[in-house]
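Shown next, in structure tokens, is the structure this report addresses.
Excluded from the complex is one protein chain; the other protein chains are retained at their positions.
Chain lettering (A and B) follows the sequence in which the chains are written, and residue indices restart at 1 in each chain.
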Amino acid sequence: MTMQTLLLLTSALFCMGIYGLVTRRNAIALLLSAELMINAVTINLVAFARLAGGVTGQVFAVFTIALTVAEVVVGLAIVILLFRWRREIAIDSANELRH
Amino acid sequence: MTESSIFFAVAAAILVSAAKVVSSRDLVHAVLWLGVVLVLTAGMFLLLSAPFLAGIQLLLYTGGVITLMLFGVMLTRRHREIGVEVDSSRRLPGALGALALFGAMACAIFRTELPAWPASEPIPAVEIGRAFLTDHLIAFEALSVLLLAAMIGAIVLGRQRDFGDEPETVYRRSGRP
Partner (left out) sequence: MTPIEYALIALFVPLAAAFIIAVVAPLRYAGMPAALLSVAAALVSLGASLALLVQQIAQPDRVIHEVVRWLPNGPAALAQVGVHLDGTSVSMSVVVTLVAACVQIFSLGYMADEPPAARGRYFGYHSFFIFTMLLLVIAPNMLQLFAGWELVGLTSYLLIGFYFQKPSAAKASVKAIWVTKFADIGLLLGLICLFAVTGGFEWTATLSKGWATAITLLMFLAVVGKSAQFPLHIWLPNAMEGPTPVSALLHAATMVAAGVYLVVRADPLFAQAPTTQLVMAWIGGFTALFAAVIATVQTDIKRVLAYSTCSQLGYMVCALGAGASMAGYFHLTTHAFFKALLFLAAGSMIHAVHSNEMSAMGGLGRRMKATSTVFIVGALALAGIPGFAGFFSKDLILEAVHEAGMFVPWLMLIAAAFLTAFYMGRAVFLSIFGPFSPTSEGAHESGFSMTGPLWLLAAGAVGIGYFGSDFAALAGGTYHFHLGMSGILGTTCALIGLLLSWLIYGSHRLSPQAFRFVAPIAWLARSGLVDRFFEFAYRRGALVLADAVGFFDRYVIDGVMNWIGWSTITSGRWLRRIQTGNVRDYVYAVVAGAVVIVFWGLSR
């Protein structure tokens, strides 16, 4: 286990998240993909924290995880609202950002 | 079993599970695969000598997020069946884009001189807790406020009970908790 292989792993994980983000049409599936990406980032953070030593890196990893939870909560609430509004959560039809 | 072989096994399992998350046709399966990824990530944290984080990961993610996600899936079903079909579209451009990014990052990783791991002991939870309540107290408090705000926001957004078809009414009412 070297730093390099770890980084390659997290990059691959991140790019899978990207792939999911651009191919999936279901809003919840998009959230799942985003989770993958954040997970990759968190692993990176922990790895660099170990490289740097000390406690701060891990503290911030905890912050990241908590933030992610908050993001999931709000994201899901939005998805549910979207569903109530449109009766579906296919993201292609949701182009309200344009208006 | 050496640490290295454990790492490669976990890494391979993470990648396979992640692939299933983004390709599974059943949304419930995808959520469950994500749970696998998260649990394996906790194992990765253990390997990186961060046991406290591993515990957090299991508790928050695997316990909380996956449950939330399943609720979300069920709340947004249109039909009564258990499985939810998820289709993907435009896979080729998506794959090419993701590969391009991966290539770029891999290039960067290979061309960077990375140091070897320093020898380090797992950090005990007590120290992390102390750091939270001393050096990073303000960030900690801000985080708690953020979580409170997220909670209130989620309640406000989700409180709407009638499933009206009028976007305007939803907009209007959602503004007033």
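In this section, a residue touches a chain if its C-beta (ideal position, glycine included) is under 8 Å from a C-beta of that chain, and two chains touch if they have at least 3 such contacts.
The shown structure was predicted, so the numbers you read here are calculated from the model rather than taken from an experiment.
Enquirer: For the chain not shown, which residue from B:19, B:46, B:75 or B:101 touches it across the whole complex?
Expert: Spelled out, the listed residue whose C-beta touches the missing chain is B:101.
Enquirer: Write down which of A:1, A:16 or A:30 is the residue touching the left-out chain.
Expert: A:30
Enquirer: Would you write out the residues of subunit A that touch the absent chain, in ascending order?
Expert: 18, 21-22, 30, 91-92, 94-99
Enquirer: Footprint of the hidden chain on subunit B, which residues?
Expert: 90, 93, 97-98, 100-101, 104-105, 107-108, 111
Rule of thumb we're sticking to: only the chains that are shown with their structure count from here on.
Enquirer: Using CA atom averages as chain centres, what separation in Å is found between subunit A and subunit B?
Expert: Between these chains, centre-to-centre, one finds 5 Å.
Enquirer: Can you check the complex and tell me which residues of subunit A touch subunit B?
Expert: 1-9, 11-20, 22-29, 31-33, 35-36, 39, 42-43, 46-47, 49-51, 53, 55-56, 58-59, 61-63, 65-74, 76-81, 83-85, 87-89, 92
Enquirer: For the complex, which residues does subunit B have touching subunit A?
Expert: 3-4, 7-8, 11, 14-15, 18-19, 21-22, 27, 30-31, 34, 37-38, 41, 44-45, 47-50, 52-53, 56-57, 60-61, 64-65, 68-69, 71-73, 75-76, 78, 84, 86-91, 93-95, 97-99, 101-102, 105-106, 109-110, 114-118, 120, 123, 127-128, 131-132, 135-136, 139, 143, 146-147, 150-151, 153-154, 157-158, 160, 163-165, 167, 170, 174
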